[in-house]
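Shown here: the complex without one of its protein chains, the others still in place.
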């Protein structure tokens, strides 16, 4: 275990966060909330959590927001927060795509920093107008192309920028899933419904939902821009109104060439975001389903496995790591589970009810005793010519 | 993307947490704090964060604790918290091993639930006394054998318990690292110092530090107890006073046989905790460095790859998952990084200073625009017989 | 070890083989010769092994051919073999691409079965004329798209044909190498020279050399034909006259879509031939660098790892296997190495010289004794309560 400085963020100023969208039934809103509190730099204090005012209210109560700061619409929220002394420092916009632009505009105009889900908008004009406004206000405006937050993605970009791959020739990127391989949108899945509805998703399906992630990742790591592309969008599932698969050939500004594949019908693939970059001097591979490794292949040498926060990790990726190498990032969730299980057990007692049965798996003091007996037995056996010793 | 219910814990009662140990320079304390807040069920409100009172005070200030509740010793903390109306619901004990028992005892006697790091104590007598006390008080007492919090570890245990492997014959477990392959304890590493010091670690080195994790995992997944063992502890690094490698043969109560290897000198292994269990009907493999997959091999059939929260995941593991299958758990940290970077940028403005340069990697509205232009270009190309279109 | 019927081919009739090309300095000729003798169904008896008569003669002598049957040209060989009572049953044509067609034609006209390396010819007209001639003669005419000889490739095709994937939607195929990432053709590599020379390779470089393998594999496994394609060929290495990279989008006759990537400049990839096929009901993945596994992912179930000749292997793949599952096919070469080393040692004695030093690694009777002592020690220790026993 290489012990590194942890990112214990209480040392730093904490900020106030508002949220638009992300109420009951939403997926990504909860992810944004976890992301906001994991490093302890944000506290959620206000929300317009649904376009339906009643749902917005209930969702706000779920999250224990001050009733004062549970809003029925983003317009109201922007207007009233602007007037508060303790107004939110930033707002997270996690609505379906079509609502990003008006909400973002409202908060920019209120002087509030914006964190917006991707894709930014559903039309190019809207996007460019919004970017112009953001530039004019000078406010921070982040788009959650979240894959750029992975330590080894940042390492990859830094290696490209440092010339470790030489001039880049090829970028192969893909993002393939299978969750829309059948007509899920007709089974009541809220997620599938809006993602296959042109009115809410814009002109593209898979391309907008996940192709943009692949595209962003390609430009981010290659540290280059796609100059032009040739694309074939295709809809495999009958009756679906947007593409569920796309193939593209890419030409980068620098002269590099690439391919991009995105799919929601690739049977057997859960969330296969993967990128490979080849330069004159070396190649790189990264796969989101195994994000703690980066394969680096200098031409003429054995490929090297760079591990997050491990040997070969650079400053850029270390700065984005919380735990030592070898502990995959799920380590934190595993650890969290114990705390949550204990909380459930204690809360159940306080509330005079049975705890959720899943919470009972947490190791107890009896397992602690087993551990100590194990150590003692091991030492005793080893001292006694490895004799068999009872535990 | 299979959309599953997120664990958005604000819905639930939040509890008050105290901490013993984990101040400046500690590693595991910060991990405990992240774990406590990730699901938003705990708030850290009190601490005796170091055995050195001055360090305890500074560490408490770092964490923005109310000065009232920054204590110079765990004894003081237990005594005074007990008297408060809003006293802590639980305490996390994250000191070096030798201090676990007295601290745990103090809080149990104060009627406060305990979360204690492993190994529970440094002697068997102490451990059994503590367990007896815990049983008598009836309080929750959890030991952070954190690997049992991984969804697929719980799934594995449930599969064994359900008889999916048949009668268990073999358990092969190992936990091998390389961070003590050289004499690190003489280079100023606080982590290495106490772990190689019998006074603070107890009678075992690698066995106590990581062997206990392997042992716990073996008993947890096999749903069985080790009845006896034959062990050889060995110290490879000259001058070290505790074992840095151990080999063991195990006999389980059920008649199963096993081997256990733990090492801190296995050059090239970062944190190789891995377990394999073979029964009459099937085998299982799980590797902590790739925790989102569980290999299940029914005798006479092709092995199957069960993914966390994916196809084949059972209720037990789903209950411990926060995000859809295919998103490895590092997904949350990646997402978090963006929020933290934005917080840094905003905080820097509020404080009139330059933001940390690493925080500037967060995607901006300009990347958002690129994404929208990408979608539009893709649609346009596809409509135009896949003609090349500028992005 | 699942014991299966071995393919011990001496039971079967052996045939006489001739070869065109494949003399000194050639690569693929030697591979063809090993392939011909491994199953013991062919004996090489004649050759026109180079277009240079002197080189042809020397190469024939190397291979211990009867001087009578060492020919200076394929024309002579075809003419004279035709007249022999014991004429060759088949001829292997392993010349550079441009010479395939005239040689094949000559042997077809002599009534001799043909095994021809790929690509068949350098122009479409030549290819179609040759196919017409082959059909007219009714002779066997095989093209060594050798990847179709892998057991699991055949299994994959059979699974597609049996409908186990449902209607095929997507075929992603790639063949990427890095051996031409620099200007190797100017360093004296005979292999690189002709492959980058339009006069000998035809109109395409990477596309002809390896793209054709990928294309063949895609059509073979998908059991479908590519109806049309959109391609971008590119030359990255300055001064090279043929493409060293190509990106393509594919449309299959059945309506499936696909992508094909072939490259000789992908730094770090040795011989990355890989195919993935996704149907309505399941997906398949196969990677030539790990050819003993086939990943089969039925929609909604955990992916399964089918191993060559192992659990889940079907009749088609078993028929093409020589050894039990779990023994990767390199097993035979490993075994061979011992025989070859022993031959070298014995030959050296017969010839009164020192054996090649590499041959001395073969285990001797002393290692055999060690093995027996190991068994005895193991039994003795186990009988004696696992006491330590000297070996």
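The chains carry the letters A, B and C, assigned in the order they are written, with residues numbered from 1 in each.
Convention: contacts are C-beta pairs under 8 Å (C-beta built on N, C-alpha and C of every residue); 3 or more make two chains touch, one makes a residue touch a chain.
Just so it is clear, the model here is predicted, and its values are computed rather than measured.
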item: Partners of the unshown chain among those that are drawn; value: A, B, C
item: Touch with the omitted chain, as defined above, among A:121, A:230, A:317 or A:367; value: A:230
item: Selected residue (touches chain absent from view) among A:67, A:239, A:302 or A:352; value: A:302
item: Subunit B residues touching the omitted chain (full complex); value: 165, 169-170, 172, 174, 178, 181-182, 230, 232, 234, 236, 245, 247, 249, 257-259, 261, 263, 265-269, 276, 278-283, 295, 297-299, 303, 385-388
item: On subunit A, residues whose C-beta touches the chain left out of the figure; value: 230, 249, 296, 300-307, 310-312, 386
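Going forward, only the chains that are shown with their structure count from here on.
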item: Chain centre separation (subunit A, subunit C; CA means) in Å; value: 43
item: Centre-to-centre distance between subunit C and subunit B (centres being mean Cα positions), rounded to whole Å; value: 48
item: Multi-chain contact sites of subunit A, meaning residues that touch two or more partners; value: 230, 232, 269, 386-388
